[in-house]
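Excluded from the complex is one protein chain; the other protein chains are retained at their positions.
Moving on to subunit A:
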Amino acid sequence: MEKNRITSFQLFALMLLFQMGTSLVVNLGMRAGRDAWISILLGMGYGLLLFGVFAFLYRLFPGMLPTVYTQILFGKYLGWVVGVVFIVFFVYQTGRDLRDGGALMLSTALKQTPLIVVNGLMIMSVAYVIHKGIEVLARTAIIFAVVVILIGSFSSILLILSGVIEMERIFPILGRGIGPVLETFYRQSYAFPFSEIICFSMLLPYLGNAKTGVKAGYIAILVSGIILSYTSMINVAVLGVDMVQRSPLPLMTTISKASISDFIQRNDILIVMTLIIDDFFKVGIYFYVALIGTADLFKIAYRKLIYPMALLVLLISLVVAKSLPEHLEEGAEILYRIDPFFFVVIPLILYIAGWIYKWRTASKKKAASSGGQLQSSAEPHGAEGAEAKQPEDTQGSDANQAQGTQGSDANQAQGTQGSDAGQPQGAQGSDAKQAQGTKGSDAGQQEDTQGAEAEQPEDTQDAQLAGSKRGSGKDQAVPDPGSEAEPTRGKTSED
């Protein structure tokens, strides 16, 4: 049960690059005119909120993919369907982002090159890295995050030194009132790019250290939001709001204005580099998430899926639109009607269901310790409650069986990784708070000290058991975040 797969810093780098992918170079939020930077910051706020939801769910079900816990929360069938819907969305987004990168490259740098060549090369390199595993992608991310940040600072210095920044162009702030900013927020900037972090919910289970990992996630969203907001400000300050609004890639023009005594100039290539790097990681992460989701839902080894899926994604990227304007219009005019479903509705339902689940398990435990009559009190709880109840019941009974076989294993893993409930099984019956106080293990220190949170180790343990039971029950083809042996087995069988 090796679980330390990506470190918190790697997650930070991945998220940073993911957030900046394509959104750094496009005219983000320019519907709000020169106040785009405000709407980007608002979008960042929403991103933080959304990440909080998934961090909560992650703490509730540590080590579990969302495709697994939606089945716990929504019931087996509905949960599975929700999982599939998300996977479809992820695959589509992979294709879109692939197209984004390709089309932007073609319209600026490689005019003669066919789209399929650029997209094909990109998806091939993405598929290669994914084949090597998430760890490789994460390690690559650190290197490239450094490169991107260096390019960014260098470009900023160039722009400042060449004196093309006229800050007065971003004034008046909120000249047209808050209306356009809010409109931009709900039309675009809450979703793109900040809500796209929902796909990191699929990566969180791979974290080595839950607490610092989640913190790194928050910081990454914050940093990327500030970078994007700053970029938008610089664009307007250099080019003026009108020109930024009219250009699909304002950053290219902005950077081409930087020229130091006619010696250091024509730095647009830096932006093309940034575009390629960021787009690579965006496509890579979406692709990986889509892959492991599919693998989990259909019980296929994810490495077997890489190349067929790559072809599918390539195809989507080619047929998604016939021109760049159509592609962008699709993004701006159609997706904003669909996005709320993925970025608002489902996370909200998941969050509520998560709370209900948590409350139920907690009260069940209390009842179990004080006599064992709780079920009746937990019954009247709306549709979600009922849905959530079903798997729980089975799980409850399963857990007991599994405990004997899996218990020691789970304990070991938890003990070594020290991120989740590293609490001895024996303590389960007693009050969680007490257990935490006495044992002083990692779990106790890392959980929040609020009353509600304090009960978490028990919940998580239940969940973990259910998860591990599931894993051992079926021949697990998913790269279950935790098992290193599985993928390798998959590979050998391929040969």
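Keep in mind that, in the parts below, a contact is a pair of C-beta atoms (placed from the backbone, for glycine too) under 8 Å apart; a residue touches a chain by one contact, two chains touch by 3 or more; residues count from 1.
Going forward, contacts and distances are computed from a predicted model.
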| item | value |
| --- | --- |
| Complex member absent from the view - protein name from UniProt, among "Ger(X)C family spore germination protein", "ABC-2 type transport system permease protein", "ABC transporter ATP-binding protein" or "Formate dehydrogenase iron-sulfur subunit" | "Ger(X)C family spore germination protein" |
| Among A:Met243, A:Ile300, A:Ile349 or A:Ala367, residue touching the chain not depicted | A:Met243 |
| Residue touching the undisplayed chain, where the options are A:Leu121, A:Ile160 or A:Val319 | A:Leu121 |
| Interface with the undisplayed chain - residues on subunit A | 107-113, 117, 121, 168, 171-172, 175-176, 239-240, 242-243, 252-253, 256-257, 259, 265-266 |
